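Please find one structure pasted underneath; my questions will follow.
Only a portion of the chains appears, each positioned as in the full assembly.
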Amino acid sequence: MISLVRQFKKIPFSNLAKRCASTFQYVDLQHTEDGYSLLKLNRGPVNSFNLEMANELVEAIDTVEKLPTSRGLIITSAHKVFSAGLDLTELYNPTGDKNREERLRLFWSAFQEVNLRLYRTPLITMAAINGHAPAGGCALSLNCDYRVMVDGKYTIGLNETQVGLTAPYWLCQLFVSVVGYRNAEKFLFLGTLLNPQDALKVGMIDDVVSADELMPTALREMKKWLAVPDVGRTKTKELLRIGYVKEFEKLRGGDLEGFVAVVNNPLLQKTLGGYFKALQSKKK
Amino acid sequence: MISLVRQFKKIPFSNLAKRCASTFQYVDLQHTEDGYSLLKLNRGPVNSFNLEMANELVEAIDTVEKLPTSRGLIITSAHKVFSAGLDLTELYNPTGDKNREERLRLFWSAFQEVNLRLYRTPLITMAAINGHAPAGGCALSLNCDYRVMVDGKYTIGLNETQVGLTAPYWLCQLFVSVVGYRNAEKFLFLGTLLNPQDALKVGMIDDVVSADELMPTALREMKKWLAVPDVGRTKTKELLRIGYVKEFEKLRGGDLEGFVAVVNNPLLQKTLGGYFKALQSKKK
């Protein structure tokens, strides 16, 4: 049960991630000499998750885990939004076209994988949230060990119900573990987006600072965590999180089928169609 | 797992509820044109639960669920007390008389059913707590999605231990989900009744307002919730609550037998006997 030396089992480099090029398109990854790496989401303008960005994130986590000199990972954004969540073009019109059907499945599997890998990594993980973080953007940060957010007119939360969608079961459970059951329930039912101060009060984030203090705060916090010996910390992380990880893996297949069914719902497709049409008119 | 269109499965109209007349004796039910219904507990003076009121509540929930124009339900009281909990006359002298024995079982089954139905209904449910809400009164409100309470010399909580009783397991677990494990433990061990301000601090209720602001606040909140599309909200409610519902259903039979055993305990019967005797002398 308890082991002083055992680290998390390294998960074999995922097939999904193999598809990525060895240099990243949507992720800027730097390794520092202070024992951690810095990852900037770089898929402007709003870092919405497509298949490729999700795959690159998995590959990036894998890269840092294998790097003997990096014991931590700070995730932030190269843009003004932390991440707006799923790229809706991944969900539009997936049927009739074999490639698009296949891609939809790969997309959701990759998004599951990012969340799962980030949650279970023995690395010290921190989100430096420098802008809006709704839905999938919030999910990404919830999987980290620590969250600091910039103060201002930004919001964070799981707002899926506002657009007629549902946060998946595993995300709901993760949310419950961070903000408690009752808060999670209320926020999820209403799809509430919180400003940084309110998010801090309920524990959705761990600190709120001004924009110029965001990275310094993340670095200070990282140093504090790096000072703790890995051996006990990583084992404790495994002890606490392994139950969730096992449940996630068990329901993963069903969650994928459920997601595909939701996306193929004609009502959602009609809504998405209208949305993209409006967007196109706007551009003209 | 995930479904965009599926609603909660409609539970077949319960046999318990069938016993009720189609017009209610202890429940005032009004349907509004704004998308919700209003239910007033009307079994004065303190809305204590007897078999008939419990059955009527189940039937009322069922009625509103079937009404296409109502997506929400506000529960309040027609009297100065929200609800004092179980009617103790239901528990007195149940043995020896076949009818009373049978009624005791029907009574507890009906009380279980009210709680379970209210917890799992896809309706938006709100308790507008306009007075004391101890024990069963508190339980009723805990099953709702939202609780607003009137400020003043009123109390809310699960005070069963104070009178030598025990909140049933399913109620303890519901309480834990609302106020957290540690608070639940402390309040349940001591049978603590909280004033509205303290109840707000620990999340037992969501808002406290003056008497004349109670219904306006409930209505404003209802409007806010009605603005969220049902499809995602109801699915999220099911995702979050189905685990509890399944556990409740599994232990329901044993919970009934346990309740009957508790009630038949000579010590409790003696206590109740003394209580009713004192009450009678008072009336004379």
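The letters A and B name the chains in turn, as written, and every chain counts its residues from 1.
The working rule: a residue touches a chain if its C-beta (ideal position, glycine included) is under 8 Å from a C-beta of that chain, and two chains touch if they have at least 3 such contacts.
These numbers were taken from a predicted model, which means no experiment stands behind them.
Engineer: Note that 2 identical chains are shown, then give how many the whole complex contains.
Structural biologist: In total, this homomeric complex is made of 3 copies.
Methods note: only the chains that are shown with their structure count from here on.
Engineer: What is the distance in Å between the mean C-alpha positions of subunit A and subunit B?
Structural biologist: Distance between chain centres: 39 Å.
Engineer: Residue numbers of subunit B touching subunit A in their complex, please.
Structural biologist: Per the touch definition, subunit B meets subunit A at residues 1-5, 145-146, 177-180, 203, 206, 224-225, 228-229, 231-233, 235-237, 239-240.
Engineer: Looking at the complex, which residues from subunit A come into contact with subunit B?
Structural biologist: Per the stated touch rule, the residues are 160-169, 172, 176, 180-186, 188-191, 251, 254-255, 257-259, 261-262, 265, 267-268.
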